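With one protein chain withheld, the remaining protein chains of the complex are depicted in position.
After this line comes chain A, so read on.
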Amino acid sequence: MVVGVGDGVRGTHREMSSCFLDEETFCQCCQLFLQHSHSLCDGWSWQQVKGSEEGYLRKTTLGTGRTRCNQDQQGTSSDQHQERTFSLSFHDDDDDDDGAVCCIQEESSSVVQYEYHILYSCSYQTPVLYFRASTLEGRSLCLEEVWDSVHPNYRQRLQHRPWDTITQQEHPLLGQSFFVLHPCRTEEFMKPVLKAALEEHRQVNYIVTWLSVVGPVVGLDVPLSYCTQVPEPPHTPSSSPQPPALGTKPG
């Protein structure tokens, strides 16, 4: 009698060697995500990089934000207390001063345009959320103002873990400044979800799951129907523990 490997064990328990995403699966997840977005008129679109297969998801929304910095608008305020923004302190021993020193103005509620991009990071093999915000007059919001729009529940956690935080970064495809939620801890929250889904034979779309965790932190809503309506692409992330690396093609 031949006893096969895994006999008596229902199905194959694939080793959770990675909860990482290869680029091809990223694109597939995004396309499925996009189909649902179109059906909801949820505003997401796919931006292709010219001359390559790379691309990213993009969405703009209008919301209210609390803005405080009033950079030079021509004759906006005759307020005598209006300080110049970013009075820079170039002190060498300025260890803990992490934020921009904005002028202390009265906070006002105004309409803010948010732009969200979901890109793929090959270094971390995860998606990364880039975003920027500007007033309708085209003034970019500063880091302080962006912090104000982060839900209070998340603010404390983000501020105390240096690599879990929001920082200003260069957009790797556009070269412009964006804010980014650092991706290095993505594994921590994705791993248990993917593991559970695998064990329960449930479908999971990586992008949907990931975005429903990180999106709300920066004001991006993911309607519940995404979780039930968006399928997994044909190959699951854990079936390709090693991303197809360049330099391995024959010839």
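Going forward, a residue touches a chain if its C-beta (ideal position, glycine included) is under 8 Å from a C-beta of that chain, and two chains touch if they have at least 3 such contacts; residues count from 1.
Quick note on the criterion: contacts and distances are computed from a predicted model.
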_Hidden subunit of the complex - UniProt protein name among "Proteasome subunit alpha type", "Myotubularin related protein 6", "Autophagy protein 5" or "Large ribosomal subunit protein uL4"_ = "Autophagy protein 5"
*Pick out which of A:Thr60, A:Ser110 or A:Ser177 touches the chain that's been left out of the picture.*
A:Ser177
*Which residue from A:Gln47, A:Ser110, A:Gln168 or A:Ser225 sits in contact with the chain not drawn here?*
A:Gln168
*For chain A, which residues reach the chain that was dropped from this view?*
49-50, 84-86, 88-92, 94-101, 122-124, 139-140, 142-143, 162-163, 167-170, 172-177, 182, 184, 243, 245-249
